[in-house]
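Note that one protein chain of the assembly has been removed; the remaining protein chains are unaltered in position.
For subunit A:
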């Protein structure tokens, strides 16, 4: 029973954390890759510079410090400094999301920058503005390309939620530890937990592969026969 609760919480935190982190990362990367035109007014350039610096600080701070420390700082820090009493699991989801966001921001930036310049130029040449280009052409391709890396983050999140036991989140590792305390055995509960982690991570990677294949679409295409009427309507013989 305890293991089930632990598994549920671990899944809840890692799924929410990865999804929210993915969204944060994408947003940050989109903001950081807005092209800078020399013709822009000074105010716009200044604002963009300021936002860029802010985002760089966010990425560096959350990538450069351990998630366990971030968890303790957020959970106890908010409690002591602002008397905000978050439920441990809420604090946990918050920390995992922000942390994943920082990693995903760099992954997504790589994804966006890897798209061939020609794709931007073609979109612009048919009159799309930057937003239309990003939404219709660049992001769909970039998101497809960063899915494997997102799968990595997901797996890491499933495993690393165990550090949230430091702030009393009743995830899988925390619950296993509690079982250990109750039955005075270490090997059996942790072995079972190990298997559960493995099942979770394996399932997640399979599901992501499936999504990738869905996005790629079918390998072949159907030729659409042209009817005689269509041919008669025009259409130059090539």
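By our rule, contacts are C-beta pairs under 8 Å (C-beta built on N, C-alpha and C of every residue); 3 or more make two chains touch, one makes a residue touch a chain; residues count from 1.
As a convention for this text, contacts and distances are computed from a predicted model.
Novice: Which listed name, "NADH-quinone oxidoreductase subunit F", "Rod shape-determining protein MreD", "Putative lysine transport system ATP-binding protein" or "Competence protein ComEC", is the one UniProt assigns to the chain that has been left out?
Specialist: So, among "NADH-quinone oxidoreductase subunit F", "Rod shape-determining protein MreD", "Putative lysine transport system ATP-binding protein" or "Competence protein ComEC", the name matching the hidden chain's UniProt entry is "Putative lysine transport system ATP-binding protein".
Novice: Could you tell me which of A:4, A:69 or A:122 touches the chain that is not displayed?
Specialist: Per the contact definition at the top, the residue touching the missing chain is A:122.
Novice: Which listed residue, A:65, A:114, A:132 or A:203, touches the chain dropped from view?
Specialist: A:132
Novice: Please give every residue of subunit A in contact with the chain that is not shown.
Specialist: 39, 116, 118-119, 121-129, 132, 136-137, 140-141, 144, 217, 220-226, 230, 234-238
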